[in-house]
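Quick one: the structure is below, questions incoming.
We show some of the complex, not the whole, and keep each chain where it was.
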Amino acid sequence: MIRAEGVGVEIDGARILAGVTLELDAPRVAVIGANGSGKSTFARTLNGLVTPSEGSLEVAGVDVVRSPKRARDAVGFLFSNPDAQILLPTPAEDVGLSLRAAGIPRAEIPGRAAEALARFGLAEHADQPAYSLSGGQKQLLALAAVIARGPRVLVADEPTTLLDLGNARRIGDLLAGSGTGAEQVVIVTHDLELAARCDVALRFAGGRLVDRGDPGEVIARYRADVA
Amino acid sequence: MIALHRPGTSPLHRLPAGAKLAGLAVLALAVSLWPHTAWTAAGSLAATVALFGLGGFAPVVWARQVWSMKWLVAILVASQLLFLGAVPALIGTTRVVAVILLAALVTLTTPVGAMIDAIEALLRRVPGIDAWRVSFTVSLTIAAIPVVAGLAAQIREASRARGVRLGVRSVVTLLVLALRHADEVGDALTARGVL
Amino acid sequence: MAASPDRFDARDIARIAVFAGIIVVLGVVGPIPVPGLVPITAQTLGVMLAGTVLGWKRGGAAVLVVFLLVAVGLPVLSGGRGGLGAFVGPTAGYLVGWLPGVIVIGLIAHAGGRPRVWRTIVGAVVGGIAVIYAVGVPVQAAVTGISVGEAGLFSLAFLPGDAIKAAVAVVLTMALARAYPPAFPAVARRRAVAV
């Protein structure tokens, strides 16, 4: 459940987001819109990476403005560039890092990490240097590491940009399906096929929420506006 | 990145960068090596401050420079007082401050581009050095700094988003990302036939 | 940057530029803002890493590029300082000492191909601490007029920080060898980067 009331963001005196008000309980939410329209900024407010300069925002029952730390525990975030998200040298260590942050006892970590990697088809790459994974494998690893903490809400910012048809479908299936274990998934994407698979779509333009509703209809209006 | 240069139209601003560098070298050496008395030391500082006026700067500009050296000045004075006595401390500190202010004045009145060109011209006279490659590398670095800073910010954000604290280990992640960026830049240099 | 037969290729130049960028960024992200005569700065960690990762030649070039950035008036030293003043003050010797420092680190750390722990330790301590102090202390003494021994006392203030940085540099270098083997020339010569 996401509840935003007049949310605005101003960075360095520049207005980046303004007057976003919405109440969402659809399990799969797509966010679309032009480059620079504020999608990533909106996504970042959801787990407290960006603090709204006005308005109130509640995600998964947590007041994001007042308790950004608790919000980050409840909300997982997947960046579009997996390189930026993979923090340790090998997949096993990287997933282990998330498990530690989730408070899993040290002794259990190797086993749990191996399990998590296996779920994403990365078992045999557990100890390979992460930089040498393919784009698709990196994106899967980033997802595995985020999900390892068991977030109640998952926000993914352009999670399929580097992927081929097969891998994009695989990540798409995971996010749009129930494989992530999250109650609610928010997907920011330029891939309109992926957006179409969600339950509701939001469209941003110039820092404002300008359209929302059935994904098919929101996408059709977006296409019409661009053409 | 905001350069330390302050735009202006004063005689000092209009002077070629090469001339200013040469002038700084001569003046800095003179001020440093001259066997100062308290009076000549104070005189060189006064002359330097007058040059700031010639550069069209209000006193607040050099005052701010001195203020930014406050700790340096304090320690200069303290160490020299302790080891050398009052008058030498005064002379020594005045002299050092004058030289630093002179150098800062050149930086304040010369745009980065003009300084790069002046250095390139200087290097062109040194045999065995490809001056263009040097100044090109400097420009490449100026372009790379915000990219590396961006990578560092990404890593900070990602660790926050994941709720983990990496501490100094984050430098390894930064090195990996930055070196991969470098290798991509190397490919782009090759592809564009620049080098 | 000399036009020798083994002059730097595109990838070398890209790495030199990006590493110079890393040294600059470390001045922003990791300074311990202790006000003092010479700042305690994470940039020396960057200098150590330039030596252990890039080797003496490219590491030295990266430090030279940082010097040029300082000289042209960009605020690339820790605390946003820069400009010609950095080369004439009492701290100039420490700054200039980065160059022989990084060269010695690179020579020692890369003496035998792959990075090895003990060689990296010796390199970081000898090049990253001893050599830098060996230039910094006499210059500080000369500029401030105190004796070398007295200036040496001041430099002790940096010793704990620099010892920690040397240790960190060693750990990071070994971690990087595992996380990104192509970072090291001996390995990178044979292997390009998978994109």
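First chain written, first letter: the chains are A, B and C, and each begins at residue 1.
The rule is short, and it goes like this: a contact is a pair of C-beta atoms (placed from the backbone, for glycine too) under 8 Å apart; a residue touches a chain by one contact, two chains touch by 3 or more.
All values reported here derive from a predicted model rather than from experimental measurement.
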| item | value |
| --- | --- |
| Assembly formula (labels as shown, counts from the whole structure file) | A x2, B x1, C x1 |
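Simple rule for what comes next: only the chains that are shown with their structure count from here on.
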| item | value |
| --- | --- |
| Graph class of chain-chain contacts, one of line, ring, star, complete, other | complete |
| Chain nearest the overall Cα centroid | C |
| Between chain B and chain C, centroid-to-centroid distance (C-alpha), Å | 17 |
| Inter-chain centre distance, chain A versus chain B - centres from mean C-alpha coordinates, in Å | 42 |
| Contacts with 2+ other chains: residues of chain C | 175, 179-180 |
| Residues of chain A whose C-beta touches two or more other chains | 88-89, 131 |
| Contact set on chain C toward chain B in their complex | 1-4, 7-22, 24-26, 28-29, 35-37, 45, 49, 53, 61, 65, 68-69, 71-76, 81-85, 87-91, 143-147, 150, 154, 168, 171-172, 175-176, 179-180, 182-183, 192-193, 195 |
| Parts of chain A lying in touch with chain C, wherever the complex brings them together | 88-90, 129-132 |
| Chain A-touching residues of chain C, taken from the complex the two chains share | 175, 178-181, 194 |
